[in-house]
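Every protein chain of the complex appears in place save one, which is left out.
Here is chain A:
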Amino acid sequence: MYGGSDSFTPPPSGGGYSGAGSYASDPIGLTHGYGIGQPVGAVGGGAYPGAGQFDNEPPLLEELGINFEHIWAKTRAVLVPTRRIESAYLDETDLAGPLVFALVFGTCLLLAGKLHFGYIYGFGAFGCGALSLVLNLMGDRPIDAWRTTSVLGYCLLPVVLLSAVGIALDLSGRVGLALAGAAVAWSCTAATKLFEQYLDMRHQRWLIAYPIGLLYCCFVLMAIF
């Protein structure tokens, strides 16, 4: 899956000039990524002294912690908020997916004529921080800020879809308001389900749903007006 050892071919010992040639075109092994081509180790193995440490390096995406399978699975879980989600997914504090969603949101707003990247970052950071504070204060089980940011970022997807619709349609009328309400409800439901499962706070469901709803209302206001 991650270009593992079964596809690893050790470089010929004493690779000499052939090793140096490939090193010149690709000095940091960028092309040897996730599931593509040979492992990084093939570049510098034996070509020059001290290059042995490249032999055992994992592919770049694995080292960065970006796992497309998990990202897609979590996105699916947001699109269709079912009763339970794999707890393994909740244990990862993956911020790559949320970052992509936030950038796509900003780009859709840009295409609709609004330059709000700074506000997205500001309200997002403030809102996620404040919400993680509230969840820690209200719950019995502690949750760290990165995990809340990750969950909230994934559940931003319906708002991103709303902003995509807003490129073509003017959302400040009644139709826009109805779509905005639906987007907030959808995001809020998904995020609340994830949090209540992780924190075991089912009896306080409405109390955590409300601040999550407020956060998404903030983003939706930027999208519709």
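Going forward, contacts are C-beta pairs under 8 Å (C-beta built on N, C-alpha and C of every residue); 3 or more make two chains touch, one makes a residue touch a chain; residues count from 1.
In this section, contacts and distances are computed from a predicted model.
Taken from the listed names "Eukaryotic translation initiation factor 3 subunit L", "Glucosidase 2 subunit beta", "39S ribosomal protein L46, mitochondrial" or "Protein YIF1", the protein name that UniProt assigns to the chain not shown is "Protein YIF1". The omitted chain makes contact with just one of the residues A:V134, A:L169 or A:A185: A:V134.
Residues of chain A in contact with the chain left out of this view: 116, 119, 123, 134, 136-138, 140, 142, 172, 203-204, 206-207, 210-211, 214, 217-218, 221-222, 224-225.
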